[in-house]
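For reference, the structure is listed below as structure tokens.
Removed from the display is one protein chain of the complex; every other protein chain stays in position.
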Amino acid sequence: MLSAFLSAFRTPDLRKKLLFTVAIIAVYRLGATLPSPGVSFSNVQKCIDIMESGATSGVFSLLNLFSGGALLSLSVFALGIMPYITASIILQLLTVVIPRLEQLRKEGQSGQAKITQYTRYLTLGLAVLQSSAFVALARSGQLFSNQCDQFPIVPENTGLPMWITLVALVITMTAGTGVVMWLGELITDRGVGNGMSVLIFTSIAARLPSEGWAIKESRGWAWFIAVLALVLLVITLVVFIEQAQRRIPVQYAKRMIGRKMYGGTSTYIPLKVNQAGVIPVIFASSLLYLPQLILQFFDQNDPGPVQSWVQNNIVDPASWIHIVIYFLLIIFFTYFYVSITFNPTEVAENMKKYGGFVPGIRPGKPTADYLDFILSRITLPGSLYLGVISILPNFFFIWLDNNQFQNFPFGGTAVLIMVGVGLETVKQIESQLMQRNYEGFLR
Amino acid sequence: MHIGFAYTLIVLLIITSAILTMLILLHRGKGGGMSSMFGGGVTSSLAGSSVAEKNLDRYTVLVGIVWFACIVGLGFWLKLAVDGGS
Partner (left out) sequence: MGVSSRLKKSFQKFLQRPGTTVDLAPLRKRLPAIEALEEELKELDDAELTERAGKADDFTEICAVGREAARRGLDQRPYDEQVLGVMALLSGKVAEMATGEGKTLTAAIASYGHVRQGRGPVHVLTVNDYLAARDADWMRPVLTLLGLTVGSVTEASTPEERREAYGCDVTYVSVSEAGFDYLRDQLVVDIDDRVQRELATAIVDEADSILIDEARVPMVLAGTVPGEQDPVHAAAGLVKGLKATRDYEIAEDGRSVAFTTDGTARIEKELDGIDLYADENFDQLAALNVALHAHALLHRDVDYIVRNGVVELVDESRGRVAQRRRWPDGLQAAVEAKEGLTATSEGEVLQTITVQSFIALYKTVCGMTATAVLVGDQLREFFKLEVAVIPPHKPNIREDLPDRILATRQEKEDALVKEITEAHESGRPVLIGTRDVKESESLATALEAAGISCVVLNAKNDAEEAAIIAEAGKRGAVTVSTQMAGRGVDIRLGGSDEADHDEVAELGGLYMIGTGRFDSGRIDDQLRGRAGRQGDPGTSVFYGSLEDDLIVRNANDMIPPSPHMDLDGVVTDERVDYAVGHAQRVAEGVGHEIHRNTWRYNVVIEQQRVALSERRERLLTSEVAADMLKSKFPDETGEIDDEVLNKVSRSIALFHLDRLWAEHLAYLSEVREGVHLRALGKLDPLDEFHRSAVPAFGKIMPEIEDRTVDTFAEIDEVTDSWEPAEANLVRPSATWTYLVHDNPFGSELDRLIAAVGRRLVTGGK
């Protein structure tokens, strides 16, 4: 990986792209730490400190992870890239439901461009909604689960009428979302890698130094080095498995050409061991957040026996029951997601359509069955691996016996996403490098 | 500091936010696609940026800088106001 970066630096073209990307990332981080107008920076910091010593899990911490800490601090880029992703998903869903959109999609590039424009408009619409929601939450104190009431995030005593501050807040955060969207597009267009992915990567990676330092502060150097070593091990494992694929050879018999020389290895279907990516983890986390959400409705200060049991055994990330449920959910969702997104029948149909077949297996149903068989066999280790990686941080909770590390970036989702993006970006760089290196071929 | 300072900044902020949003919407978004984790993997490359796009970029950056400055300014003002008052 590293060699790719170094060679990229030497090529002036790619170097420009890399530097451009880094510059945009810097701008993004700047905006992510800049508090929105009307938000008191110092108060927010105090609240975050209080938060970190509480016990919560689930979606909020996930969201905070994605926004790189920007969310809870209500910075200008607080909403981050989420509105855009949400808007894309919504529009994709709508394409299935609304015939007009489906027709647009079929019209090729020009139609797609229109859909993209709708997505962008929707993104800003969502941004307005979400920022209003967050501002309301922040005002009511719910953002920090009512634990931070003595430090209002949006102070009242500024001399400005509150409604102006709030309006400015919402508008600024919306504009901020627009800027983030634009930054992502800039990276995709003139930088290196896919804009959205790079920004998410940045958000996650931004948490690393602070969290790592926190560990060192509380536990000393020995633990810190141990954690680091473990992290590197996990990263290596993830890199290895993410690249692992089972290749199914395919032959095409649509044309009459001499195919003697190529053997079978040039055409194949790559089935990844982890075909589902990081989605099952997200699904499982979200599902597991439900009990906590329900608990909120009950009286926090006087928990009955049921609530206590649920709190201690299901919500608490250090409890064994929680870990086991989480693990099982991940395995389930992996199979579920793979079965939805990889339809062996459809693939077999497509192969048949273009005259391809797996040597030794007849096209149509036999091929579909074969693909299904291989896929299920390979998804098992994939799902196990996903489960293990995801529950690692929970073990940390147990060992460290300390609920300080909420948004632990060293396991599960964080590592998966970071490695995923890293690999993708490196691949892109490599492929661009390849295209330019022809001087070396001429003696 | 005068409250009037804050008022001008806020109004300026609201205006520049609106303009900035409009400018960004005018860009011909290449969409940036979706990252491969969420199911991307389709690369679509439109033409290189034409002269108009470059102009648009310039204006966007300009407005963006003004916008940023407003926020920073307001942040400072807030700090002074809160600390001074409370």
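The first chain written gets the first letter, and so on, giving A and B; residue counts start at 1 in each chain.
Quick note on the criterion: contacts are C-beta pairs under 8 Å (C-beta built on N, C-alpha and C of every residue); 3 or more make two chains touch, one makes a residue touch a chain.
None of the values given here were measured: they were computed from a predicted structure.
Of A:Y28, A:Y289 or A:F357, it is A:F357 that touches the chain left out of the display. Shown as candidates are A:Q251, A:S286 or A:Q307; the residue that touches the absent chain is A:Q251.
From the set A:L6, A:A222 or A:M434, the residue in touch with the chain omitted from the display is A:M434, counting the whole complex.
Although one chain is not drawn, its touching partners on subunit A can still be listed: residues 88-89, 92-93, 95-97, 99, 103, 106-111, 245, 250-259, 261-262, 266-272, 275, 277, 337, 340-343, 346-347, 350-357, 359-365, 427-428, 431, 434-435, 437-438, 441-443.
What we mean here is this: only the chains that are shown with their structure count from here on.
Of all residues in subunit B, only 3, 6-7, 9-10, 13-14, 16-18, 20-21, 24-25, 27-40, 44, 46, 49, 60, 64, 67-68, 70-72, 74-75, 78-79, 81-82, 85-86 touch subunit A in the complex they form.
Per the touch definition, subunit A reaches subunit B in the complex via residues 31, 34-42, 76, 84-85, 88, 109, 112-113, 116-117, 119-121, 124, 155, 157-160, 164-165, 167-168, 171-172, 174-175, 178-179, 181-182, 184-185, 187-189, 194-197, 200, 277-279, 341, 416-417, 420-421, 424.
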